[in-house]
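One chain of protein is taken out of this complex; the other chains stay put.
We call the chains A, B and C, going by the order they appear; numbering starts again at 1 in every chain.
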Amino acid sequence: MSSTFGHVFRIHTFGESHGGGVGVVIDGCPPRIPVSVEQIQHELDRRRPGQSEIVTPRKEADTAEILSGLQDGVTLGCPIAILVRNTDQRPGAYDEMAQKYRPSHADFTYDAKYGIRSGSGGGRASARETIGRVAAAAVARQVLDTLHPGIEILAWVKSIQDINAEVDPEKVDAQTIESNMVRTGDPAMVETMIERIKAIRADGNSVGGVIECVIRNCPPGLGEPIFDKLEADLAKAMLSLPATKGFEIGSGFAGTLLTGIEHNDAFRMVDGKVRTVTNRSGGIQGGISNGETIVFRVAFKPTATIMSKQDTVTTTGENTELQGRGRHDACVLPRAVPIVEAMATLVLTDHLLRQASNR
Amino acid sequence: MSSTFGHVFRIHTFGESHGGGVGVVIDGCPPRIPVSVEQIQHELDRRRPGQSEIVTPRKEADTAEILSGLQDGVTLGCPIAILVRNTDQRPGAYDEMAQKYRPSHADFTYDAKYGIRSGSGGGRASARETIGRVAAAAVARQVLDTLHPGIEILAWVKSIQDINAEVDPEKVDAQTIESNMVRTGDPAMVETMIERIKAIRADGNSVGGVIECVIRNCPPGLGEPIFDKLEADLAKAMLSLPATKGFEIGSGFAGTLLTGIEHNDAFRMVDGKVRTVTNRSGGIQGGISNGETIVFRVAFKPTATIMSKQDTVTTTGENTELQGRGRHDACVLPRAVPIVEAMATLVLTDHLLRQASNR
Amino acid sequence: MSSTFGHVFRIHTFGESHGGGVGVVIDGCPPRIPVSVEQIQHELDRRRPGQSEIVTPRKEADTAEILSGLQDGVTLGCPIAILVRNTDQRPGAYDEMAQKYRPSHADFTYDAKYGIRSGSGGGRASARETIGRVAAAAVARQVLDTLHPGIEILAWVKSIQDINAEVDPEKVDAQTIESNMVRTGDPAMVETMIERIKAIRADGNSVGGVIECVIRNCPPGLGEPIFDKLEADLAKAMLSLPATKGFEIGSGFAGTLLTGIEHNDAFRMVDGKVRTVTNRSGGIQGGISNGETIVFRVAFKPTATIMSKQDTVTTTGENTELQGRGRHDACVLPRAVPIVEAMATLVLTDHLLRQASNR
Partner (left out) sequence: MSSTFGHVFRIHTFGESHGGGVGVVIDGCPPRIPVSVEQIQHELDRRRPGQSEIVTPRKEADTAEILSGLQDGVTLGCPIAILVRNTDQRPGAYDEMAQKYRPSHADFTYDAKYGIRSGSGGGRASARETIGRVAAAAVARQVLDTLHPGIEILAWVKSIQDINAEVDPEKVDAQTIESNMVRTGDPAMVETMIERIKAIRADGNSVGGVIECVIRNCPPGLGEPIFDKLEADLAKAMLSLPATKGFEIGSGFAGTLLTGIEHNDAFRMVDGKVRTVTNRSGGIQGGISNGETIVFRVAFKPTATIMSKQDTVTTTGENTELQGRGRHDACVLPRAVPIVEAMATLVLTDHLLRQASNR
């Protein structure tokens, strides 16, 4: 298993959905950075189950304990270990699942790979693993605030199934997004989206969508070609999240319909800076940030756990049926918004620190 | 700069478009693998300029020299260094470009990052860098043939601008794809695509599209969650290629329009094996291959180099215009097909070798 | 900071001497390995303060809590997080040390590097950090027992200052070593060594020595030339331990006095195996184990913390004196024996798993 992400700002996550707890060790965090534990907790609360009526009612306090690396609220340059205890465990709820592979879950593939599998719930494949990422990113965010203030990283729900939000990536703000429980950037679509999620849940069904994310005020020069291009690391970061099926940056797949004359971003001098007139590149050229807003989108499939009867097989190789049970999200996107921001923050912080050795 | 890819089967590429040459050092290749130099050369020829009337007429023999690691056609377990000399250099052709940033190229960002830039052509950002990847993948392909024969990795042009090919990922074969110079898997679309590319080139314009790729007969169990999920590594591999703007696996972005009931892949026993009835997962679940065909798509933007006049700025910060010149591809997709296959081959070989320590 | 060790069997340690706790996250541990928590605790007890009358009387229970990665006593292939809480903290005891650099400690260099330093005790430079290593190695030991039973890793005190133990590396056993509190392999020297340590401590002074270690029944073929030669990784592992000043393998420094004719290890067939008649190579040739017993020695300087008055400077740059206080070891070697074994175990387990991809 490979639970490490990043080169200079490196995180190591650990923990299963059921067991002592989940968490993260951050290594390579610069010294002398003020870190607020409240800000870490705030981000954990944004991804927490039970935060609104359209997410899973599972109750977990998800309280972060800092085990090391901080002294009087300042980083020492030593590993920062953060632990979140598991509390609301119902092992019995997963008895059937231990015997049957849930369709489009990781049950079968973990067995195929490891020859063993966490007996209850998703184990390591649970979305609960992302707690470590979110906690680490909350630290990374404070590194950015200290070393390079002004960088904004903001994600929102761009679409739920076929319901599209109209959002201006240059202007949308956190307040607008956080003011609605679906975390979209388009106030006009909030109710429609909420209704869709409630209706789908009432049917024992689930639904997916697209999250859009921007990095604004990113300095030019970040990204390490050839293989650690900034967009390549963002793509990997996003596809490492549960339930993601696609990533596109700037013009993305739609850009393949344009010609080069239409697609190219002309350069112009603006206020003494090299700027582009359009931003189909999405803020990155040749794997390196160009100072424009970085814009990308991530596709999330409909949640695999549904409260309907499905065909599947047993772990001993017999055809059977499975009736979903438990407390799950009918739509993961509202809770995935802070997680997308978290991964983008981790990528950016790592590349900002990597760039230090190029000067 | 980060020119290393892979964990066990690791490649290190080097070289600029203009200079002594480009190449690769492969480290971690298992010993006792028969490697045919002809097969390496064959793959280099598939990506070579000048191979057909719809690609750049630049003439480069691209002849591979194996410097180390092989003895009597068999790997020693030592680093395999492969060198391809640069030959067809026309430094004068790039004089204007040295003074002006080409729109949607990496000229400006390399300057922003490194404070210096290859004076002629794309330097390290040139597509010529992919020679090292293709050569390394040709070795990897032979590792797969020896250690796990039967794995098929096949890519084709799925679309050129708005021209879509109809291709069955389970059935399309190499012969069909290689039989046409555009490398699409749909014979019915070959002429339309070629005409589009020729017309676009005649206009001094360029065009992009989508490449689709499959990995067939992939054993279940490959991929290293959490961060090195198989689709995450594929996404990174593809987004590390020049001109790519998006990646999607299985149902991809279109899958966000489905509900969970529609999207889930039911399991059934078939011939004593656990199989899925549908394959919206695209052959990977929880970051681990499930034995079904892996299917993904990559978006390529229209080539940035166009033979038309464009607004841009000089390296000293003045607005100006640039008139494109030189010998470039109006559409990179036909030559990108073997490169997409190469990156998929590198990812798969690395994960096959990584899995060895899980047993 | 770089708190990661190993390539396939990777450990990430965390924690300062004073704070929430210390511990380790193990990633890359193979699945389906039975792991006894008692065995982990047993090894922690071997390095624990207060275990005998010749080590520091500091009282720490050092109880290991397994946070993740195990299910019913078997590894899942997921990260194994182990936490040991800090309990016996006396922050007041270190007030003077916060203002003065302790000679031959890491106080000054941590300040020079990070511009900040743990205000009490050694922080991350404390020997307490080795708890994570010992816990991880206790897991590694059980991986070896499962995948390659019969490998013996055994260390002992070879010398205390000028008192030398006579020990046969091929024959000495754990029982002999563990039967005396100084952990030497020579029963005849036990009392002399204990008396020396007690006398030195009574003087407010300290003393060092040499630890010798063997790896017996190591299979041939482990070690990854060029840079990850088995002896190179052992040397790094040992020099990463606090208070170490030297490493030698096989004939070591004394071997430089011999000629090639005297030094070379002739090969002979024994019981159908290729064996060497002598073992001046110390079990490794060209960076790869040859199947003979691996023998190496590690030099430990006298403990830097002494209960005498010493010249030093303040953190604000004034000459001053420091009178040592606190509860420290006058000789670290008895407690370092299990730590040397731990590092050797980690190196060997990692190389055993790395070798899997060469087959």
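In this section, contacts are C-beta pairs under 8 Å (C-beta built on N, C-alpha and C of every residue); 3 or more make two chains touch, one makes a residue touch a chain.
The structure displayed is predicted, hence computed values, not measured ones.
Undergrad: What shown chains come into contact with the chain that's not displayed?
TA: Visible chains that the missing one touches: A, B, C.
Undergrad: Of C:124, C:141 or C:216, which sits in contact with the chain we cannot see?
TA: C:124
Undergrad: Which of these touches the unseen chain: B:44, B:81 or B:194?
TA: Considering the complete complex, B:81 is the one touching the chain left out.
Undergrad: Where does chain C touch the missing chain, residue by residue?
TA: 1-5, 7, 13, 101, 103-106, 108-110, 112-114, 124-125, 129, 159, 161-162, 200, 205-210, 220-229, 231-240, 242, 244-253, 255-269, 272, 274, 276-277, 280-282, 284-291, 299-306, 308, 310-313, 317-319, 355, 358
Undergrad: At which residues does chain B meet the chain that is not included here?
TA: The list for chain B reads 1-4, 10, 12-16, 19-23, 25, 27-28, 31-32, 65-69, 71, 74-81, 83, 113-119, 123-124.
Undergrad: So which bits of chain A touch the chain we can't see?
TA: With respect to the unshown chain, the touching residues of chain A are 8, 28, 30-31, 77, 353-354, 356-359.
Keep this in mind: only the chains that are shown with their structure count from here on.
Undergrad: Is the way these chains touch best called a line, a ring, a star, complete, or other?
TA: complete
Undergrad: State which chain is most central when centres are taken as means of Cα atoms.
TA: A
Undergrad: Taking each chain's centre as its mean C-alpha position, how far apart are chain A and chain B in Å?
TA: The answer is 26 Å.
Undergrad: Residue numbers in chain A touching 2 or more other chains?
TA: 1-4, 13, 113-114, 124 - these are the residues of chain A that touch more than one other chain.
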